[in-house]
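With one protein chain removed, the remaining protein chains of the complex are shown where they sit.
Naming follows writing order (A, B and C), and every chain is counted from residue 1.
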Amino acid sequence: MDYTVIVILEILRAISWLVILAAGLAIIFGMMKVINFAHGEFLMLGGYITIMSHNAGVPLWISIAVLAPLTVGLFGILVERLVIRHLYGRIIDSLLATWGLSLLMIGGVTMVFGNTVQGVSTPLGSIAIGAYQVPGYNLLLIVVAALLMAAIWALLRYTSAGLIARATMQNPDMAETLGVRTSWVYMATFGLGSAVTGLAGGLLAPLTGVAPSMGVNFVAQSFITVITGGASMIAGTLSAGTLLGTISQGVTFATGPVWGDAALLLAALVLLRVLPQGITGRIFRKSL
Amino acid sequence: MSEPTPILTTEKLVMQFGGVTAVDHVDFSLNPGELRCLLGPNGAGKSTFFKCLTGQLKPTSGTIRLNGQDITGWETHAIVNLGVGIKTQVPNLFDGLSAYENIRMAARRRHLKPMAKERAEEMLEKCGITHLARREVGLLAHGQRQLVELATVLAPAPALVLLDEPAAGMTGAERDRLADLVLETARRAAVVVVEHDMAFIRRIAKFTTVFNRGAIFREAMIGDIMTDRAVQEIYLGKQADVAA
Amino acid sequence: MTLSRRSFLQASAALTTTLAAPSILHAKTDTIRIGGLHDLSGAIDSSGVPMDKALRYAVAELNAAGGLLGREVEAVTYDPQSNMSLYSQYATQLALKDKVDVVFGGITSASRETIRPIFHRYKTLYFYNCLYEGGVCDRNEFTLGTTPAQTIAQLVPHVMGLWGKKVYIVAADYNYGHISAAWVKRYVEENGGELVETEFFPLDTTQFGSSISKIQGAKPDIVYSLLVGTAHLGFYRQWAASGMKGEIPIASSSFGGAGTENVMLTPEEGNGMVVATGYFPSVDNAANASFKAGIKTFYGNDAPILGEISEVTYESVKMWAQAVSETGATERMGIIQELEKGKSYDMPAGKVAIDPDTHHTIRDVYIAELKDQEMVIQKTFNAVQPSDTQMVCNLSKDPDSNKQFEISL
């Protein structure tokens, strides 16, 4: 019985983690059809900012929730202005440029911060469930994933910025004729996506070791979640995260981590074969 | 006198998109060598019907027969290989290649290499675009592109030709040439033309089918159609809708 | 490593000139040239950089003492960028173009197995300085790091005496992890213990929640970790976050070899872990004191974090240099025969001797407890034999051997 609760909690944690990981990428890909291959390095940067500022004496929560998103968001805007802006509509070029960016960031962070830094401990202690104990931080991840999705949904649904964003996403030319500066919308979108990724990196920092080359461990999962999710940001990320998270974590419990990873990839393959436009290409089409 | 075997028939053809029925139980029949025009207001379902015929869309239900053979749900290329030539509403050409290469590739499907070359040159001349042969088609004017596309459609000498809005974007002279070409083609093949351009229709049309709301509304000779009050109303009604 | 704007500009200028005239790199001829191959960028640069620094320090120390045989020692070093094809290219380059007398380097077993046959073929003496899974049998190579049997044989009985008999292994899913896990199993069983379960993790695993729950369910007395790399640090972090710190103790013979893991974990996470390797900075002897002081002075703020892999790199250069001084030449076979005499050398890690049959080292092994990011040595075992490699390799009988044996238990 306790074990069942643990398994369910772990699965929820895995789903939340995929959602948090992929949200920033989903915003950027969903709105702009730009594949940001440096996504993993944006995460890494968020992690580094969190750790560096925490080690410098900033309270952990401020590092995670404010400094990491803010810094990475600003960095994202800088990248958009300098690079991405020139590459709209050129998926492959933007992919290659961001690949270059990822190498640049790995090298840059190594030079500036070094590759051996002290991490931060996971806060919030542990919670006992019968004979088992789980980190309280896991529950936080689940809450944050839910809040994040709700916040993005509210932003798109109820604010004028969201309306402009949706209009631009639907039909950029039309939006332009209505007086929307699409280039600003794109810049803001890239900034927001980067900030969300920065937050994810901040949340990741107290969970694992942080090193300049860590991004590669996350980039594939994020992509697969976004792509299998399909066109709509929230419903897509949520449904894909739920499906893939459940499958991979379920298999991990049953066999081991290797087959868990493989099951995630296989599930994604089968899904794309059945639903070539991703989950929200067929179902939940009208959702955000 | 017995009825000739039709080259193309549809039975109870239905195409639905979600809750919308774009083609609604259409029974259609075309005889070999016949030239048929399809008319109807915007959104009447002509183009959807057309796409079902060419395999670009898979009908929800009903059957399509070509020379008696059931081709419902076939892939486009397989239908084409039964001797069907198709011109789509939006011109579909290999934009990066020259007009000549476009036409030659079409001809090569039927003919051996030397014949294909000859046939391509013949088609260029017939369509009056020999001077455009070496030009990249992506850079041509809309009307010129229409002619190039027509040449690619006719190059393999298909027995059934389906043309969706061939006159769109053409100048007066181009349109006249097109009308002649269509009439000449109709001497050897069955032709279905979807068109809005009334001047063009008047020049070529004989027996005509009118679509409305996804179904066949009238089938009659063009003269009768032009004077049919009900047909005028659906066109006007549509315009009234648009105005409102 | 930090980078000021000025050093960036200097670096860019240097880059431009070197790109324009790469040949000036190889101008000197009357020096003794030695090669170094360590990853200075890419995924495993955190291991490569300290090793490269140890190598350069050792060379500087030799030159400060007047060089070797009256000639200056020059280090030709390349950065293979964690890329196997660059490893094989640079190895060929060092052997054929630079014609160095000896090469120190290689980090992962994959990189070693890429370059080892090249040095064997082109008769260039080679030192490999990482702890690894054991089994290399090649008279052209000297392997100075510890092998699983050396550390595990000491650590397993030690922690079983401290904590109990039920052991749960978590290991990295590659050769080193698999072979080490087999050794742990053997020593656990030899000492009357019970192996509950062995779980393997791909090297890029970062989430360990499900395994931690499984361990909680199995209730072992000891968790024995053979995890490797930065991603796997997540295990210790999530272990502490699950409140398991202080519930079940962790022992490891893979942790701390590079010397970097212990400073990447916070004291709360790391304290109490018991680990075993061939060197800790806290080893107490004169050679180590002067090594630590010297490298600190040489690099200042950029001094590397010391661990087995960097100390052994330093050791390898010193050992080779002593053999050169003894034989009076850099000739390869002379050095090999000199080292095969099995002399004992005083090194920062204690007494080190070459086992002539395997070309591995007979060396001291230390068990330490992690306390506030420092390794506090608890027990020292003298002259531990590389018994695993000795099972499969005998170069005295088969001097032409040129492969890595699979050690199966």
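One rule holds in what follows: a residue touches a chain if its C-beta (ideal position, glycine included) is under 8 Å from a C-beta of that chain, and two chains touch if they have at least 3 such contacts.
One rule holds for everything that comes next: contacts and distances are computed from a predicted model.
Name of the non-displayed chain as stated in its UniProt record, restricted to "Urea ABC transporter", "ABC transmembrane type-1 domain-containing protein", "2-oxoacid:ferredoxin oxidoreductase subunit gamma" or "4Fe-4S dicluster domain-containing protein": "Urea ABC transporter".
The chain not shown here is in contact, across the full complex, with A, B, C. Only one residue in the set B:Glu122, B:Glu136, B:Asp197 or B:Asp228 touches the chain that does not appear here, and it is B:Glu136. Within the set B:Gly18, B:Gly96, B:Pro114 or B:Gly172, the residue that contacts the chain not displayed is B:Gly96.
The hidden chain makes contact, of the residues C:Pro80, C:Gly134, C:Pro281 or C:Pro386, with C:Pro80.
Among A:Ala22, A:Met44, A:Ile106 or A:Ala205, the one in contact with the hidden chain is A:Ile106. Here the missing chain is touched by one residue of B:Val80, B:Leu150 or B:Ile216, and it is B:Val80. Interface with the hidden chain, as seen from subunit A, comprises residues 33, 35, 83, 86-87, 90-93, 95-97, 99-108, 110-111, 216, 220, 223-224, 227, 258, 261-262, 265-266, 268-269, 272-273, 276-278.
Although one chain is not displayed, its contacts with subunit B can still be listed: residues 54, 56, 75-78, 80-81, 86, 88, 92-98, 100-102, 105-106, 108-109, 113, 134, 136, 152-153, 156.
One chain is missing from the display, and on subunit C it is touched by residues 8, 11-12, 14-15, 18-19, 22, 25, 40-42, 77-81, 83-86, 88-90, 92-93, 96-97, 108-110, 113-114, 117, 173-175, 177-178, 200, 202-203, 403-404, 406, 408.
Quick note on the criterion: only the chains that are shown with their structure count from here on.
In terms of the distance between Cα centroids, subunit C is separated most widely from B.
Annotation: 75 Å between the Cα-based centres of subunit B and subunit C.
Inter-chain centre distance (subunit A to subunit C, centres taken as mean C-alpha positions): 36 Å. In whole angstrom, the spacing between the mean C-alpha positions of subunit A and subunit B is 49. Residues of subunit B in contact with two or more other chains: none. Across the assembly, subunit C contributes no residue that touches 2 or more other chains. Those residues of subunit C that touch subunit A in the shared complex are 1-3, 41-43, 45-46, 49, 173, 199-202, 204-207, 209-211, 213-214, 216-217, 229-234, 237-238, 240-244, 247, 260, 263-266, 268-269, 305, 373. On the subunit A side of its complex with subunit C, the touching residues are 3, 6-7, 10, 13-14, 17, 106-107, 110-112, 114-122, 124-126, 128, 131-138, 204, 206-211, 213-214, 216-218, 249, 252-253, 256-258, 260-261.
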